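One chain of protein is taken out of this complex; the other chains stay put.
We call the chains A, B and C, going by the order they appear; numbering starts again at 1 in every chain.
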Amino acid sequence: MNTFGERLKISTFGESHGSGVGCIIDGMPSNIKVDLGFIQNEINRRKGGLNLYSTQRKEDDIIEILSGVFEEYTTGTPIGIFIKNGNAKSSDYDDIKDLFRPSHADFTYFHKYGIRDYRGGGRSSARESIARVASGAFAKLLLNEFDIKIKSGIYSIGGIECNNINFDYAMESEIKSLDIDIEEKQKEMIMKAKQNHDSIGGVALLCASNIPIGLGEPLYYKLDSAIGALMLGLNGVKAVEIGNGVESSKIFGSQNNDEITNSGFLSNNSGGMLGGISNGDKIIIKVHFKPTPSIFKSQKTTTTTNKETILNLKGRHDPCIAIRGSIVAESMLALIIADMLLLNASSNIKYLKQIYK
Amino acid sequence: MNTFGERLKISTFGESHGSGVGCIIDGMPSNIKVDLGFIQNEINRRKGGLNLYSTQRKEDDIIEILSGVFEEYTTGTPIGIFIKNGNAKSSDYDDIKDLFRPSHADFTYFHKYGIRDYRGGGRSSARESIARVASGAFAKLLLNEFDIKIKSGIYSIGGIECNNINFDYAMESEIKSLDIDIEEKQKEMIMKAKQNHDSIGGVALLCASNIPIGLGEPLYYKLDSAIGALMLGLNGVKAVEIGNGVESSKIFGSQNNDEITNSGFLSNNSGGMLGGISNGDKIIIKVHFKPTPSIFKSQKTTTTTNKETILNLKGRHDPCIAIRGSIVAESMLALIIADMLLLNASSNIKYLKQIYK
Amino acid sequence: MNTFGERLKISTFGESHGSGVGCIIDGMPSNIKVDLGFIQNEINRRKGGLNLYSTQRKEDDIIEILSGVFEEYTTGTPIGIFIKNGNAKSSDYDDIKDLFRPSHADFTYFHKYGIRDYRGGGRSSARESIARVASGAFAKLLLNEFDIKIKSGIYSIGGIECNNINFDYAMESEIKSLDIDIEEKQKEMIMKAKQNHDSIGGVALLCASNIPIGLGEPLYYKLDSAIGALMLGLNGVKAVEIGNGVESSKIFGSQNNDEITNSGFLSNNSGGMLGGISNGDKIIIKVHFKPTPSIFKSQKTTTTTNKETILNLKGRHDPCIAIRGSIVAESMLALIIADMLLLNASSNIKYLKQIYK
Partner (left out) sequence: MNTFGERLKISTFGESHGSGVGCIIDGMPSNIKVDLGFIQNEINRRKGGLNLYSTQRKEDDIIEILSGVFEEYTTGTPIGIFIKNGNAKSSDYDDIKDLFRPSHADFTYFHKYGIRDYRGGGRSSARESIARVASGAFAKLLLNEFDIKIKSGIYSIGGIECNNINFDYAMESEIKSLDIDIEEKQKEMIMKAKQNHDSIGGVALLCASNIPIGLGEPLYYKLDSAIGALMLGLNGVKAVEIGNGVESSKIFGSQNNDEITNSGFLSNNSGGMLGGISNGDKIIIKVHFKPTPSIFKSQKTTTTTNKETILNLKGRHDPCIAIRGSIVAESMLALIIADMLLLNASSNIKYLKQIYK
């Protein structure tokens, strides 16, 4: 179950403190130009260690493409990818070898499998997300062929929300904030958490534009269904909203409906999809991340043999996983839309007749 | 893409105004006693036409089991199910044959497929959810063997939230409200919407208890991932929260973490799962439904040939889809947990050794 | 695991002596004209009870289309199909309720599931194949849009092989023989088996023509791989050959290779595929059926409680399952090629650019 996607399938492997993290991208159409600089740049956007607001673990994160690309073009065969782990400090984890971190996957992995790689969270570590970002970069190369754009940014930190959304600004912001006027307050909130040996939650906002009408495969691989699966599957995500989201549960139909004119919809409360199929409007998603569970305050916990103890954690952790998480969420959205684009190609006999002339 | 589940697979078919709705349940273990009365009762819980707060379309909804059950026990072969449509009034839809209802799947189905069954929304109708409830009832038969319980109720209508959650009360409430003291206000909100030819949004709360530790298949069929997929795939759902949900994005790690003692967790902000695997605590989910898009107020829309016009809808629609939707969501949760229970059976060599002695 | 196909997915249900057999066809492109007469005719080609060479069980086999078709066109939504069982004589099976038929699935179903529907073989009965033929008929409607033709016939009965292959003649032949000059000897072989209360094996030959180059998804859903899966999955099939098949294991490369000219291949030992991808030449398949295991001679067997006994079978069985099996095999080939046609639509960015202009 380490694979997702239907026509564009991503399978990942690797742990935080093993030799590295990798993936196979299967189903990429052939003859797409592979811009390696762009891909490396996407990976770099996810990097930690760059400033005060992220983990101090700094990795080179150089992508190796092991297969599927020939003379700079995709061949239609599976693309193998590997990214070495360099800066893993396993000794940081010696003390918690037999302990569970509260609200961390340590507990459930150990109980499910009867064994765990305790070093850095092993497979449950956010380190795995580098494979998602690498895959997402390939998906973006595909989407670029159709001028489809995917963007993300930080909408909220600890409840401090942006007002004026600016995805371009998020590209420059150290915390990927969407609002230059709110950014400073959001930074202060993160520093406050950090100084208290604590962490803080946050919200990423995603936007996909220039989407063809018709993407999404009802009834069980709807666009919103796939978004729900991949966003709630990200580490630390506890809620997902599409379009008007939570707000839509509080209002009347006449307030929430998007009326239609011959030049498009008068509003976009739907967030770009109806009945799980894209309606041509912008796809708008909010992804809510909990605070990093690995904090440096003392916490009650138990050992693997169920003895009570106090956890005093060391190591290097992001004070707010939403920040780097937003890049991962953006990558997932690219992958979903790319997959839906491929799937839709056989939905209508008219499309097939264009292919098999 | 009309199938979901990995070991317990559900495939559905049927439209609102066709001959009926059906499904295949594949992967049910053999030798489970099939209590037909229980299954019919589950289907009846979803029924409309029972009171002022739901659609006036009243169906018999008698389930026919076409295969997979022999002398009252499951045989391990696929269970075919069919429920006839009886009370379909297709003529209600003649007027909107060439129109799109704002915020309804009419628009996207027509554009994706170049054809649509306009009668009652066709495949996009909530009528399909009867197959989900029937399947969910079978899942509950399986879960009952392990004393796993799934419950649901209405948490909020138009922003009016319950305070004292009582799942037993929801079983009696006409609007499935979780709080006897709030129910009346919630009913008033629905009647207000109805009188204004409008509709209203709402929130369902789900709870699954007595869950074994270890359910969920990381990394791409995590428990939360499957919940995200199936809940956001329900008609009208625009947001899903797990455990502390949206709230967790606003607070500190020290506030959100669930400390551990040798008798369990001190809180359940995680909503019963860590790293996508059940932690043994209650699974808690909030599902946010938008207001029914089919309202009786005049709305701007276009025809299928993109001419602007005004829609004045007739027909029979739920004023608040969250109410009957809560039963569907509950069924989906039962199906997810049942699937995870089967999948987990091969996670550990220790389990296999218990089987193949 | 009662589903097959990747983009065109078929899920079946139903048993020999239950209420009927049905299926869901998922992934049919929209806007294909549904010729119900053609579909019923395909189902009729599989029928028993028509002459001395098949089972005496005679069924009406009227297809009901329950969904997915609107005003004679496919809508892109799942097509539900049901065919009632009419002429089931369950009493025929009372005597073998607790016995296993040698070389029949009775034995393994009982041991796997701990329960079986003993009436007519239950789920393991060839009766299920009617759903395959119905699905195959839909696949043919799709293939017809591209002038792809699928044919079948009986190549051999009890080792008596045809010389002059004529697929048109097989359409008229009572035993679907491919050779008018050999047919009589083949019929005699069947009658000999029948008179001896025995059964006889046979071989079906399949041919698909006008196949676009490029169908097949390497490496694990190659064209030959899918053919292997679906043909060896048919009841009673014990060997499958592609192109030169068994013979190719006996000869030299220079004898087996198909040389290439600018007007095509000089031979077709490959049977129309290379590396699991169609090469544009005819697809040629041989499917070897064992003799019907249900024979009327006395045989040693055991009871479900492992007591030795002698089986003296009654009932109505085909003396040679290859005959009706050939129609099922033909249907499976249609389904495979249709699925591959859909899958291939996203293999190359050039195709996608034709769709998303």
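Throughout what follows, a residue touches a chain if its C-beta (ideal position, glycine included) is under 8 Å from a C-beta of that chain, and two chains touch if they have at least 3 such contacts.
Since the structure is predicted, the reported quantities are computational estimates derived from the model, not experimental observations.
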item: Options C:Arg45, C:Lys140 or C:Lys222, residue touching the unrepresented chain; value: C:Lys222
item: Given B:Ser19, B:Asn166, B:Ser209 or B:Ser347, the one touching the chain that is not displayed; value: B:Ser347
item: Touch criterion as defined above, residue of C:Ser16, C:Ser54 or C:Ser347 at the omitted chain; value: C:Ser347
item: Which residue of C:Ile63, C:Met273 or C:Ile355 touches the chain not shown here; value: C:Met273
item: Residue of C:Ser16, C:Ser54, C:Asn85 or C:Ser199 touching the missing chain in the full complex; value: C:Ser199
item: Sites on chain A contacted by the missing partner chain, in the whole complex; value: 1-3, 9, 11-15, 18-22, 24, 26-27, 30-31, 64, 66-68, 70, 73, 75-80, 82, 109, 112-117, 122-123
item: Hidden partner chain, residues of chain C it touches; value: 1-4, 6, 12, 100, 102-109, 111-114, 123-124, 128, 156, 158-159, 193, 196, 198-203, 213-214, 216-222, 224-233, 235, 237-246, 248-262, 266, 269-271, 273-280, 288-295, 297, 299-302, 306-308, 322, 343-344, 347-348, 350
item: Residues of chain B in contact with the chain not shown; value: 7, 27, 29-32, 76-77, 142, 145-146, 212, 218, 341-356
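Note that in this section only the chains that are shown with their structure count from here on.
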item: Mean-CA-position distance for chain C and chain B (Å); value: 38
item: Chain C residues counted as touching two or more neighbouring chains; value: 27, 30-31, 76-77
